[in-house]
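What you see is part of a larger complex, with each chain still in position.
Just so it is clear, A and B label the chains in written order, and each chain counts residues from 1 on its own.
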Amino acid sequence: MKIRPLHDRVVVRRKEEEEKTAGGIVLPGNAKEKPSQGEVLAIGNGRILDNGETRALAVNVGDTVVFGQYAGNTVKIDGEDLLILSESEIYGVLES
Amino acid sequence: MKIRPLHDRVVVRRKEEEEKTAGGIVLPGNAKEKPSQGEVLAIGNGRILDNGETRALAVNVGDTVVFGQYAGNTVKIDGEDLLILSESEIYGVLES
């Protein structure tokens, strides 16, 4: 089962972050910051502009995107927590 | 009796969620999160744009939609609690 996001929405799977601090201490699950990077799993058809046109999104499926730590909303699909972001909540795309 | 929603509104019947926790404990009604998925029962004619045009909605009757846990408003029709959402409160459509 997968989700088809509407309009300017994007479905993102958060990237698991290192579970060690810089000093090498392993952090239990609740003491970690939520990661603010993730992989785009699905994108909407585009943002609807005031003049009625639809503008394609600037991110693609497979992109690694960066966003604010508290951005978006979490939904549970097939037991997995996924993040729903509006394109405007995405800061940019990571490139190697 | 049924409700014909106006403009960009959508009538949704919440999907009943599992009444057991992962550990198999049966939860009484008030200890559960409200499900944030549901079936679309009726849709409005579309969103009215600033230029006066009407834009058809991106969901259809029968779709299973995902939305925020506290989104929308509940109305009681023929004794059943139904949810009224604006299309902009719907994150996406579930597809098998």
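The criterion applied here is as follows: contacts are C-beta pairs under 8 Å (C-beta built on N, C-alpha and C of every residue); 3 or more make two chains touch, one makes a residue touch a chain.
It should be emphasised that the depicted structure is a prediction, and the values quoted were computed from it without experimental measurement.
Participant: Starting from the 2 chains in place, I would like the total count of identical chains in the complete complex.
Facilitator: When the whole complex is considered, it contains 7 copies.
The criterion applied here is as follows: only the chains that are shown with their structure count from here on.
Participant: Under the stated contact criterion, what part of chain B meets chain A in this complex?
Facilitator: Those in contact with chain A are residues 36, 47, 49-51, 53, 55, 58-59, 66, 68, 87, 90-96.
Participant: Any idea which chain A residues touch chain B in the complex?
Facilitator: Spelled out, the residues of chain A in touch with chain B are 1-7, 9, 11, 42, 44-45, 48, 50-52, 73, 75, 77, 84.
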